[in-house]
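What follows is a single structure, written as structure tokens, with notes after it.
Missing here: one protein chain of the complex. Every other protein chain is in place.
Note that the chains are named A and B in the order they appear, and that numbering of residues resets to 1 at the start of each chain.
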Amino acid sequence: MSIANVLARLVFAAAALAALASGAAAKEWKTIRIGSEGAYPPFNLIDSNRQLQGFEIDLAKAICAEEKVSCEFVAQDWEGLIPALLAGKYDAIFASMSITDERRKVIAFTDKYYTSPSLFVTARENASLQPTPEAMSGKTIGAQTGTVSARYLQEVYAPAGAEVKLYVTQDEANLDLASGRLDAILGDKFVMLNWLEKSADGGCCQVVGPDFSDPKYFGDGIGAGLRKGDADLKALLDNGLKAVRASGEYDRINAKYFPFSIY
Amino acid sequence: MNGEAILSVAGALGFDAPLLARYGPLLLQGLKTTLELVAISVPTGFLLALVLAYARLEGGPAARGPAAAFMGFFRGTPALCQLFLIYYGAGQFHAALQSAGLWWLFRDAFWCAALAFTLNTAAYQAEIIRGAVANLPAGQREAADALGYGTPGAWRRVLLPQALLVALRPLGNELILMIKTSSVASVVTVVDVMGATKRAFSGSLDFEVYLWAALVYLALVEIVRRVWNALERRMTRHLRTA
Partner (left out) sequence: MTELLAPLAFGPSGWGDELIAGAWLTLRLALATLPIGLAIGLGVALMRHGDSRILRPLGELYGAVFRGLPELLTIFIVYFGAPRLATHLLAFAEAALGLPPSGTQVQIDGFMAGVLALALVLGAFSSEVFLGAIRSVPESQREAADALGMSRAQAFRLVILPQVMRLAFPGLANNWMTLLKDTSLVSVIALPELMRQANLAALATRQPFLFYLAACLLYLAMSVASERLRLRIEPAASPRGAEPAR
């Protein structure tokens, strides 16, 4: 007991000190290190040359160019994105992270840079399934761990009797839906559509039911995650985002990936 | 002690009491799953280990080779790899498993993990038992032969009772290793202590939950170690000189 106690207190006390310390020194941003997952096509993925690509990687590059700062990209597992940000492994997260109150307690966000609802996907044989909490009672539903979809399932569908399975990556959940381990997946609309239409095993499955976007669970759009102390970085990125929105650069990147606006 | 009293004590010790109130039940649920995984795989693995050790020492070439290959594979590769192979490998062959009537077993992550851990621990326990039997004095087997027991009878009545006493300590160590190994089940969606901790962390983003998990595992391992030591003392008391 006492070790964890001492450790927790030590970390807490030191964290307060460090927060004071970092607040004092405002630094000038010349290079921004950006963390992303690289497993969430078409928003972020790793290409065959092991480079990060995708909608939000292009967007981040455009913002950096606009603000005349250089950008470095770091791939990091989804579950580790926030801890690694807090540990200083990079300065901003561009990884389709929804702006939620829970996360706001720990990190700051830029303004939203796109909006995307969630939806249910099931096997074609189950196309008649209505994705209401009552109808899904007794079913096994999957989602990526730590996402807004995961939280929605845990808070609305699990109490109604569904079994919720959480996966480290979205792709592992997709694999289990295709093999019949899952009855359904709740996931980001554009990511799920991308899988259904473009992958080899996506043909197994189809969308059922409506879009889900209740802000109480699904947040206020997707933004870049930042450390709370870096107010100057938030100002810089918000400013850059406004500029690429105004210049039409955002629309150009949007059109490269989607035939409609996702802002 | 009621829940509130536990929370106030935890709060006084420096833990985040509201966090504990929110995720404590999930963690307890996870503890139950961890215990179930170990309680299924270690005894089942023990039975399989007896068969493997017997095949390894007494079997003809047709039994000895496969037993040795099985033990070599499961002792020479990581449990994580074995679990991935069984879980996602089975997913790839779900149609065939379905028609063989086995999909109900492989569909469920818990049973995949229980199967992987059973095979894993069987290999380690078989090696422990094999070593213990092989190191018994040759006179024991000769005596059993003289009594006309035959090989299975000699194992049951003479060799195994002595070998298992010698093997008690390493088997206890294997039990503890299995408690720790079971945490890899969390990578295939099983909500054991580790899985519950990851859920609590992704919900709260508070690093403290990992320290709780550490305390839960340390307490669990310490309890098992003490119970096993007491058991061992009791079972070997006739061997000690006063």
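Basically, a residue touches a chain if its C-beta (ideal position, glycine included) is under 8 Å from a C-beta of that chain, and two chains touch if they have at least 3 such contacts.
As the structure is a prediction and not an experimental result, all values here were calculated from the model.
Asker: From the list B:19, B:80 or B:102, which touches the chain that is not on show?
Answerer: For the chain that is not drawn, the touching residue is B:80.
Asker: Take the complete complex as the reference. Which residues in chain B touch the chain that isn't displayed?
Answerer: 72-73, 75-82, 84-85, 88-89, 91-93, 176, 179-184, 186-187, 194, 197, 207, 210-211, 213-214, 217-218, 221-222
Asker: So which bits of chain A touch the chain we can't see?
Answerer: Its contact residues with the unshown chain are 3, 10-11, 13-15, 17-18, 20-22, 24-25, 27, 48, 75-77, 80, 83-84, 86-89, 169, 171-172, 175, 200-201.
Just so it is clear, only the chains that are shown with their structure count from here on.
Asker: Please report how many Å separate the Cα centroid of chain A from that of chain B, as a whole number.
Answerer: Distance between chain centres, rounded to whole Å: 36 Å.
Asker: Spell out the part of chain A that touches chain B in their complex, as residue ranges.
Answerer: 1-2, 4-9, 11, 79, 82-83, 102-103, 105-106, 142, 145-146, 150-151, 154, 165-168, 172, 175-176, 179-181
Asker: Considering the complex alone, what residue numbers of chain B touch chain A?
Answerer: 13-15, 88, 91-92, 94, 98, 103, 107, 109, 187, 189, 198-199, 201-205, 207-208, 211-212, 214-215
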